[in-house]
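All protein chains of the complex are present and in place, except for one that has been dropped.
Showing subunit A:
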Amino acid sequence: MKLLSIMRRDKWAAVCFTFLSAVIAAGIFAPWFAPHPPEEVHMELRFAGASWTYWLGNDHLGRCVLSRLIYGIRPSVLWVLAALSASVAIGAFAGFAAGYFRGKTDVLLMRLCDVMLSFPGYVMTLAVIGIMGPGLEHILIAFVLMKWAWFARIIRTSVLQYSNSDYVRFSKMLGLPGVSIMIRHLLPVTLPDILVVSSSSFGSMILQISGFSFLGLGIQAPNAEWGMMLNEARSVMFSKPELMLAPGIAIVLVVSAVNFLSDSFQRMLDPRLMSSRPIRLKQGFSISTRLKEREVA
């Protein structure tokens, strides 16, 4: 319900939301959307340009670029989203526990986070791959293991800031159980912070997955993945630059859409940032635009 009213108010958010839903749907139902099997090799069609049968042309093995792009949504977007949600969920759980209960819980959890964060992320990922062998799922496991600590720290800071406030004290006085105070009073106010950190790390996770695929540690050829498509196109970067365009633009579009969407959610969920709306309704356009400018500045 709330989502719908947000979409009605913010056209840009609606565009981003529709785009992302379409991408996710295309990824889930890739076999129906993709015009050709992604691994079908046609050596006679190497580097062929766009045509009616192959909309985005063919790559160095004559495979359909569009189909590979659509199949690539699964590792590049869906699995990254899943890993991101898992680590945000774990991080939020730890962050809320540490920030709300404080005391011993806080100290123990934060020292654990310090330990996790003291390893450089790439080295840890490599170690996990070294132990478990290459493969997308192992990289994702390593991501979840490494990133939750980072999320936990940020979410804890945000929770801490509000858990001392007087309205939380009032609810404690009423005798509300801790869980419902966290859900009703702390989750909504910390949600903007959570959205910002998770959307900004979404982009970096996509790029890191691509990096590992390039090293041959991530997804294995001939499976399609956007980062790997970029790397395959890299060898012909100067003679066939258009091959880099498709996966490159796809990554840029998805990452920007996620960031825009999280921005507008943040704006729309927080009543303090919505304050320009009622004035716009009452007193015309000029005041609301002026208010918006102040918000931006």
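Note that in this section contacts are C-beta pairs under 8 Å (C-beta built on N, C-alpha and C of every residue); 3 or more make two chains touch, one makes a residue touch a chain; residues count from 1.
The working rule: contacts and distances are computed from a predicted model.
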Per UniProt, the name of the complex member that is left out, chosen from "OB-fold domain-containing protein", "Ferritin", "Peptide ABC transporter ATP-binding protein" or "Acetolactate synthase small subunit": "Peptide ABC transporter ATP-binding protein"
Which of A:Leu3, A:Ala50, A:Ala89 or A:Val107 contacts the chain that the document leaves out: A:Val107
Option touching the unshown chain, where A:Thr53, A:Ser165 or A:Ser200 are the choices: A:Ser165
Identified contact with the non-displayed chain, of A:Val189, A:Val236 or A:Leu253: A:Val189
Interface with the unshown chain - residue positions in subunit A: 104, 107, 165-167, 169-176, 184-185, 188-189, 269-272, 275
